[in-house]
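Pasting in a structure now, in structure tokens, and then I'll have a few things to ask.
Note that this complex is displayed minus one protein chain, with the remaining chains in position.
Here is chain A:
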Amino acid sequence: MEKLIDKQRVVQYMDGRLLRNNVLKFLFFLATLFGLIVLVVLLYRIFTQAIGWLNVDFLNNFPSRRPENAGIKAGLVGSLWLMVIVAPVSLILGVGTAIYLEEYAKKSRFTDFIQTNISNLAGVPSIVFGLLGLTIFVRELNLGRSILAAGLTMSLLVLPVIVVAAQEAIRAVPNQLREASYGMGATKWQTIYRIVLPAAIPGILTGSILALSRAIGETAPLVVLGIPTFLAYLPQGILDTFTVMPMQIYNWTSRPQADFQNVAAAGIVVLLVVLIFMNSIAIFIRNKFQKRY
């Protein structure tokens, strides 16, 4: 039989395609390297600036006009207070919405509409959420510039991300497990509570913690709400006003004194440590509880 493939040409072509393979591998490596180098430079700058300013006093002091006395205490505590509101509110609303959409709602135009809008909401600029919070929580509901108002605003901001993450986690639970449960006469809620949620929890938590770390680093909505940046006392409850780390850092960077740049760098390091801590919790949960089917 006559051969349709000319072996000679195959051999000639071989060098070219192997070369292209290597060139592309190198390009992709460069792309990774670029991001990595920028990150390292950034971290290097921040750490060299922050060194010497970062000490126990910095964590223990309130903001001050004098850079050597300035500290992040109000911001750090404020950020933790913010989480006290954002974590439960956004988790309950987000997971609840995801359960409804994935398990209960029949597919209809209405649910399609909700679905599309949730995905779109995830892309809405955070400053818009700030304006919404200002109108509704600060003014209409008269909550003032409180932890509660800011927490609810931030919850709305991260809600779409949590909903989508939770939906994906719930969808990843194999249907055959649900069938097995229904097959024994379990109700929908029993199936969700005993089968679906335990299997989906790692995914839900990982997504949620990542969303929460976004909330902890976010500034724009709080600027719109008018959260102060110079507070020399700690909030006593959720209706008190407060400040958060990113706001504090923003304030320091806009000061004319050169030393405040170093104070800001120290603040950034603290913020990064908190973020890395939260992300490692997410990774820990993912690795520890991840189930394979």
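Criterion: contacts are C-beta pairs under 8 Å (C-beta built on N, C-alpha and C of every residue); 3 or more make two chains touch, one makes a residue touch a chain; residues count from 1.
Note that in this section contacts and distances are computed from a predicted model.
Colleague: Of the candidate names "Phosphate ABC transporter ATP-binding protein, PhoT family", "Thioredoxin", "Tryptophan synthase beta chain" or "TIGR03915 family putative DNA repair protein", which one corresponds to the UniProt protein name of the undepicted chain?
Modeller: Matching the unshown chain against "Phosphate ABC transporter ATP-binding protein, PhoT family", "Thioredoxin", "Tryptophan synthase beta chain" or "TIGR03915 family putative DNA repair protein" yields "Phosphate ABC transporter ATP-binding protein, PhoT family".
Colleague: Using the touch definition up top, pick the residue from A:A70, A:A199, A:L212 or A:I285 that touches the left-out chain.
Modeller: If we include the chain that is not displayed, A:A199 is the one touching it.
Colleague: Which listed residue, A:A180, A:L239 or A:I283, touches the chain dropped from view?
Modeller: Here the residue in touch with the unshown chain is A:A180.
Colleague: Residues of chain A in contact with the chain that isn't shown?
Modeller: Those residues of chain A that touch the unshown chain are 106-107, 174, 176-187, 190, 194-195, 198-199, 291, 293.
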